[in-house]
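I'd like to ask you about the structure that follows.
For this depiction, one protein chain was excluded, whereas all remaining protein chains were kept in their positions.
Letters A, B and C mark the chains in the order given here, with residues in each chain numbered from 1 onward.
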Amino acid sequence: MFTKILIANRGEIAIRVIKACRELGIKSVAVYSTVDRNALHVQEADEAVWIGEAPAQESYLNIEAIIGAIKKTGANAVHPGYGFLAENHLFAERCEKEGIVFIGPDSRSMKLVSDKVASRQVTEKVGIPLIPGMKNKSTDVGECMAAAEQIGFPVLLKASAGGGGKGMRIIKSRDELASAVEAGMREAKSAFGDPSVYLEKYIEQPRHVEFQVLADKYGNAIHVFERECSIQRRHQKIVEESPSPALNEDLRRRMGETALKVVEVSGYSNAGTVEFLVDKKGHFYFLEVNARLQVEHPVTELVTGIDLVHAQFRIAAGEKLWIKQDDLKQRGHAIECRIYAEDPENGFLPSAGNILFMKEPTGPGIRHDCGIYSGYEVPVYYDPILSKLIAWAPTREHAIKRMAAALLDFPLLGIKTNIEFLREIMTHPEFANGNTFTDFIPRNLPDWTPARSEELLSQAALAAAIASDKPKRGAFAGKAELLSPWETLGDWHIGSGKG
Amino acid sequence: MFTKILIANRGEIAIRVIKACRELGIKSVAVYSTVDRNALHVQEADEAVWIGEAPAQESYLNIEAIIGAIKKTGANAVHPGYGFLAENHLFAERCEKEGIVFIGPDSRSMKLVSDKVASRQVTEKVGIPLIPGMKNKSTDVGECMAAAEQIGFPVLLKASAGGGGKGMRIIKSRDELASAVEAGMREAKSAFGDPSVYLEKYIEQPRHVEFQVLADKYGNAIHVFERECSIQRRHQKIVEESPSPALNEDLRRRMGETALKVVEVSGYSNAGTVEFLVDKKGHFYFLEVNARLQVEHPVTELVTGIDLVHAQFRIAAGEKLWIKQDDLKQRGHAIECRIYAEDPENGFLPSAGNILFMKEPTGPGIRHDCGIYSGYEVPVYYDPILSKLIAWAPTREHAIKRMAAALLDFPLLGIKTNIEFLREIMTHPEFANGNTFTDFIPRNLPDWTPARSEELLSQAALAAAIASDKPKRGAFAGKAELLSPWETLGDWHIGSGKG
Amino acid sequence: MDLVFDGKTYSVELEPQAVSGEIKAKVNEESFSQSVIRISDNTILFLSSDKIQKTYVASDNGKVIAHIDGKVVAFDKVIEGQKSFSREALEYGSKDQVSTPMPGKVVKILVKEGDHVTLKQPLVIVESMKMENELKSPSNGVIKSIHFAAGDLVGTGQPIIRIEPEE
Partner (left out) sequence: MDLVFDGKTYSVELEPQAVSGEIKAKVNEESFSQSVIRISDNTILFLSSDKIQKTYVASDNGKVIAHIDGKVVAFDKVIEGQKSFSREALEYGSKDQVSTPMPGKVVKILVKEGDHVTLKQPLVIVESMKMENELKSPSNGVIKSIHFAAGDLVGTGQPIIRIEPEE
C-alpha cells in the first residue's frame, strides 16, 4: 500500500480522502490556493503545500504546481477527487510518466471514456443502447445546427470534455440554438479548458440512473448497484438515492450487465460510474462513463457496505478484486442531499461569505461529509458545494423522514444555502411516491420561495433581539449559565406557558 | 402508532429516542430534574416537564412525577431508556394500570427476568446452561458466607435487582466476603432501591457475549446476533463490538437458539438482551436477561441494519414481528466506545464540570450518540456517561483503525474523560488480536497513565500561551481572519518550516 | 430595537421578568410574554404550553440571523441615529438597478442603453463560482446606463445596469 498520498482537490471530497488515508495509516498531503489557507482540508491533512493563487487555473488545475508538490513531499500516489483534474487525461498521463500512481483509471482508458463521442463509437459497436446523437464533437454553430435538424428537436447540448451539468442545455427549437451553443461552449471552456460540445436527442421526463463499477487492473470487474440521481437543477444533481425507486430486479440485472460491458470494452480500471437515462417505459440508454469517484458515492457505500475510497486505493496499488458480484447485496435505503451555497429565493445565485454559525446534523443513520466550519469564509472561486448530508435507514420512507428531520435541525447561518429547498423536496408527495424524473424541480417546485408567516417573523425578530442583547462582561466563556437576565429564570413547567 | 411518547430518561439515550420519534412524526416529551434544565435532551424534545429535584430518587426514579407528566401531556406511551426505571416492574405495572403503553416487556415477564434468582430457576428447568450459584437472593452476610463456601471461592457478587456492574464484586476469599457484601448491598440499594444480592461461581478470563432479541406480543421472536462486551472496568462495559471475535458459526447458532429459548420460557416481549459468559473452551453460560434497550444497541444496528428503537415502538404498538430470522445477516464490523466523565489518571474518579469546548467526531462509518454540548455543565448526580462513539467498517481491522482515528480527533475539554484511555485500548495489540477477555484492562493496562513527552508539553504550553493572547477588540465574531497577529502571516510552504 | 426584513421593520422591546421565569416583549406594538432559556451565544429555547422551540441565532456587524423551525430569517439591524434602510436597497434586486450579490465576471451584456425591457427579462450574464447566472430585470422600464462590459470583474452590490422603471 502507499505510504503517502497527495489529494489534488479541496473541500469535502479532499477531507473524505484524507480520513480514508488516516484510517489506513497513510500520510496525507493537502494542496491549497492562496484563498484556501484556512480551509478545512488543510487543517485535516498531515502536510499541505501551497500551489498557487485563487483562480483554479493557477492552483487546482495547475498540473505543474501539483506535480511539483507531489515530488517535494515524496507522495507515492495522487487522488484527484472529483472535478478539477479528476478526468484530465493529460494529468493522468503526466503522473504515469513521472512514476506517480494516479488513483483512477489509466490515461488511455480515461481519454477514451471522457471523450463522449469516442466512447459512443466504442460502445455502439458492441450493441450498447445509445441515445441518437452527433457522431463528432464540435465547436461550430453551423455544424451543430445541421446535426440538430437531423436528430430532430428538442435536442440536448453537452460539453464534450466534462460532466456536472456544466455547459448543458435543452434546445427546443432552431431559434434558441445559436445562443445556447455559444453559451455552452463558453462554460465548457471555462470549466474544462475545452469548448467542444455535442448534441443528442432529448428524452422527455427521463430518470438518471447510474451504476457504480469497480474494476481491477487484471480485467476483473463488479458493479456495486445503482444510484438514482434524477433530482437535478440546471442539470446539476442535488439529491441522489440508492436503490432507485424505478428499477425492478430484472432491469437492475440487465443494466448492471450493460455497465460491466462498457467497462470491459473501454479497458477501464478503478472506480467509475456508468450513467444511463431510463425512460418511462423502462428502456435505458448509455450516456457516459464518469472516470472518477462521484460526489454521490456515499449512498452506494451505505447501501452496500463497500468503502469506495479504500477500494480505489487497493486497486490503484495493484490488488486483485477481492469481492465477487454475488457477495454484494443492497441493504436498506440511502439518500444524499448536496448542500450548496446558493440562494433559492433569488434564482439560485451562488452565495459566498462568512459562516457565522453551523451545527452539523448527527444521529443514527446520518452521515455528513463536510468541507466547512463555523467561522469559515466561503470563497467565490470554486464550486458552491459546502457539504453532503446522507441518510441511511432500513426503508426508503424512513430514510426520507430521517433526512427531512436532519435538514430541519441544520442551522448554517451567514450565507444563503439550499437547505430549506432540499427539505421541500424531501417532504413533497411526488418524491415520497418515487416520481423522481429529471424535470422534478421545474414541474413540482417552480419559482419556489420559502413561506414565512408573520408569526414566524415576529418570533424570529424576538430571537434576534434577545441575541443582540449581549451581557456586558465580554466574550462568551463557554458557560450555559449566567449569560444574560434570562438565565436567572426559574424552572418551567408545561402549562406555565404563553401569556 | 403512538402520537406522543414521553421519554423517562436523560442524556444520550433520551436524545436517541427523541430522534426516533421525530423521524416517525411522533411528538416527544422530555422530563428533567432541576439541574437538567439546560440539558440537551430538553432542547431536542417537543415538550419538556420538570419532575423534581436533582437526586434521581426525586426525579428520574420518581414514579408519581413521571406518571403525572405522562397524564399532563397526554402521551400514549413511555420509553424508559436504560437505567433509572427501565427495569422497574412496579413502574411497568403502574403504566399498565393507567392505560399507558410501556415500551418494553410487560411487568410480569420483566419481574421474572429482572429477578436473577427467579430467572435462573425458570431457565434451569429447560436445560439452559447456568453458572453454579445461590438458589435465592439474600441480604444476609451469613447466608452469603455459607453459600460461598458451598460454591467454592472465587465467587462473584451481584445485585439482584439490576445490571451495569453496580454492586458487583469478585470475592477471592472468606476474609473479603463480609465487607464486599456490605458494600455491594449499599450500592444496590442506592442504584436500584433494593439491597438484595446473590453469589455465583466466578469464571476466570471469560468473555461477555450477549444476544439481542426482539419478540412480539404473539410469541414470535428473533435474535439479532451477538455483541461482545468483554472490555470492562469494575464490571462496567466500556467497549462493545459485533460480531464477537470469539464466535464461529456453530457457536453463534447454538447461542442464538439458547437466547430464543430463554425468551420463550420467560414470555418476554419487545427488545431484550440475553447475556452469556463464554469460557476459553467455548462453553457458554446464561447469565441474565436485560429487559431494556442496551447502552450498546448501536453496534447491532450498524451490523444488521435493524433500527432497534423503531422496532421497540412497533412491537409495543402491537405489530406482529415483520422480520424473519433467515433474513438477518451480519455485515461488516461495529465497535462502540463509551465516553465517560472520569479521570483515568486518578483511579477513574468521576469528573464533572463545564465543557469548555467539544468537537464531535464525524466521517464515513462514524456515529456519535451524544448527550452533551460545548458550554454544557456536566452534573454530579447521574451516571458519568457523556456519549457513545460508534465506528462501523467492512472489517474489524478497519473498524478499529476508524475508531482510533476518531478518538484522536475528539477534543472534549474542561472535564476529565476516558477518551485517551479508550484510544490506548484501540491501539493495543491484544485488542487487535481479539484477545478480549473480561480481565483485559487489569491484565493489559494496569495503572495506565498517559505518556506526555517534554516536547509535547512545550508545544502545549505554546498553544496555551497563544490561546491566552487574545486580541483586544472583544468577542470572537466568528471570523477565521483578523483574530490576532498570526493571521497576518503570509502563505506557507512545506520546507519553509521549523527554525 | 428595530430589525428590518424584506423591507418591513420589526420593532422589538424586551422586558425580562426575572422572577416569573418569563419575558414580556412587544413586537410591532403587539405584546406577549414568553418563557425563554438562553443556552449559549447561538442557542435560545422558547417555551410555550405545548412546544419547545429551539432557535439558533448568529450576528455579524449590521445583521442578525435567526433559524426557527428550519427557516432562516436574516434581519438588518437599524442602528440608532442612522436612518432605516431596506434589504432591497442594500442587495441586488432594487427596482432601478441590477447588481450581483457576489463578486463575479461579466460574461455578456444582453441589452443596450435605451432598450425597453420587461420584468424578469435577462439583462446580463455573470459568472460566479464557475456557473453562468442570468441577472433579470427587476421591473418594466428603459435601460438608463450600463456600467460594465463583458470580461469586467464586478464586486458585490455594484450596479451593473441602471433602469428607469415604468409604471
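What to note about this one:
One rule holds in what follows: a contact is a pair of C-beta atoms (placed from the backbone, for glycine too) under 8 Å apart; a residue touches a chain by one contact, two chains touch by 3 or more.
Just so you know, these numbers come straight off a predicted model, no measurement behind them.
The chain that is not displayed touches the following shown chains in the complete assembly: A, B. Touch with the chain omitted from the figure is made, among B:12, B:187 or B:226, by B:187.
For the chain missing from the display, the contacting residue among B:99, B:127 or B:347 is B:347, taking the whole complex into account. Contact residues of subunit A toward the unshown chain are 37-38, 42-48, 373-375, 477-478.
With the whole complex as reference, residues 56, 166, 183, 186-187, 190-191, 234, 341, 343, 346-347, 349-354, 356-357, 359, 380-384, 407-411, 413-414, 419-420, 423, 450, 452, 456-469, 476, 480, 483-492, 494-499 of subunit B touch the missing chain.
To be clear about the criterion, only the chains that are shown with their structure count from here on.
At the far end from subunit B, in terms of centres built from Cα atoms, lies C. More inter-chain C-beta contacts link the pair A-C than the other of A-C and B-C. Mean C-alpha position of subunit A lies 37 Å from that of subunit B.
In whole angstrom, the spacing between the mean C-alpha positions of subunit A and subunit C is 29.
Per-chain Cα centroids separate subunit B from subunit C by 47 Å.
For subunit C, residues touching at least two other chains, in rising order: 37, 39-40, 47, 50, 54, 58, 60. Counting partner chains per residue, subunit B has residues 37-38, 47-48, 374-375, 478 touching two or more of them.
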